[in-house]
Every structure is written in structure tokens, then in C-alpha cells.
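A protein chain is absent from this complex, but the other protein chains hold their places.
Moving on to chain A:
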Amino acid sequence: MTGTGMAPREFLTDRLMLGLVALVALVLGMPSLKPLFATLFPRLDRPLYEAESFVRLTLDHMALVGLSSLAAILLGGSAGIAVTRPWGREFRGLLETVATMGQTFPPVAVLALAVPVMGFGPEPALIALTLYALLPVVENMVAGLDGVPAPVLDAAHGLGMGSAEILFRVELPLAAPVILAGVRTAVIINVGTAAIASTVGAKTLGLPIIVGLNGSNQAYVIQGALIVAALAVVIDAGFDRLAGWLTRWSQR
């Protein structure tokens, strides 16, 4: 197993490293690509988005994704834990409905509803992204905890573990790969969706895209989209690596 297991792992390592290199190169080196974009789009007066630095936009984009994902993990995670406890079982249907609604609601609509209440800026974006990321987190938290084998729980109770010990030392570690998959989906979705948040004034990598779409500047759109894509690849590859570490005990 070790022999065949090494090859894909090396490949993943490469994907992460290549993605990181591409991301850093794009973010830092975009200004030096100005002549290239000028050649590709000769009719554009301004072939490079220069209103904000791409470093600033990328950091803000990551901060928005990170904060909203963290909020979704804390909220969705604790709600998922609560409805799998004996005292919270009744609320399971309600929670799943709410989480599904959060996902079916288009993020643009959430943004539109949040702006009149909270004004322009990153706050409505944070709310929309958090709601959007809830469903995969909740779903996978519940599925992961449900998937813990009943005999293992029976033994844990029978040996005299307390409910907190069972949750933190048995249930969460065993459910971790499934939980992580949910977090991964949530974060990846948010990397893409955060671009839309620029419509309500949050400074993200969506800004050049939206400005470019409004002003028929394809170069701006490509510049924003390239970095968003690179960011998504890096984060996805990072989660791949994390998942590999998490499941190593079962692959020995």
C-alpha cells in the first residue's frame, strides 16, 4: 500500500506547490503583465486594473472567505452537534430546512436584502456568505456524527465515558473526514461567491471582474478571475493534503 500510496501523495504535493507558485506569481506579478494585456486587448485604454493593488484585494477576499467560513463552521458545527444529541433530536428537521433554505436563496438576493438593513460594505457580504456556507457544514456534521458505528458508541458509554469525552475523543475524531469534506465544500463555494460580494461594496477579487463587466473591459475580468481560480485551486489542494493527514490512520 505504501508504494502505491506515495505516488498520488507526491502528485498532490505538486498540485499544492504549483498552485501556490501560480497564485503568488499572479498576485505580485500582475502589474508586470501590463504589456501582455496591452497587446492582447489593443483597444483598451487601461489594460491593467490599477484602482486597488491585487495584493490588497486578495487579502481582503481571503479575509472575507475565512471569516464567513469560520462563522459557518462555528454556527453550523454546533447546530449539527446539538441536533445529534438526545436533547436536540427534535430540532433536526428544522435545522436541515433552515440550512437548505440558506443554500437555495441566491446570494445576490441575500445581499440585496441585507444592504437596506446594514448598508454597503463587507457586513452584508459576510452574512450572505455565512448563510451560504451553512448547508454543507451542517449536512456533513450531521452525516459524520450519524456515521459513527453504534457498537463504538455502545462501548464508549458502557466503559463509563462522559458525553463530552465521547463527543471530543470518539465522535468528532471519527467523523472528522466527513466534517472536513463539508468545510472544504463550504470554503470553495465561498471563494467563488465572495467575488459577487463586490456588488455591495466589499473589496474582493470580484471588484475588477464587476468593474470590467460594467465597462466592457475584458482584461479586468480575466485578471480578477485568474486569481480567484488560482486561490480556489490552492485552497482545494490544501484541503486535499489535510484530508490525507486525517485519514492516514485508516490507510496504514
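One rule holds for everything that comes next: a residue touches a chain if its C-beta (ideal position, glycine included) is under 8 Å from a C-beta of that chain, and two chains touch if they have at least 3 such contacts; residues count from 1.
To be clear about the criterion, contacts and distances are computed from a predicted model.
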From "ABC transporter ATP-binding protein", "MEDS domain-containing protein", "Molybdenum cofactor biosynthesis protein MoaD" or "Phosphate transport system permease protein", the hidden chain's UniProt protein name: "ABC transporter ATP-binding protein"
Selected from A:Val24, A:Leu70, A:Ala143 or A:Met161 as touching the chain missing from the view: A:Met161
Contact partner of the left-out chain, one of A:Gly121, A:Pro173 or A:Gly192: A:Pro173
Where the missing chain touches chain A, by residue: 149, 151-162, 165, 170, 173-174, 249-250, 252
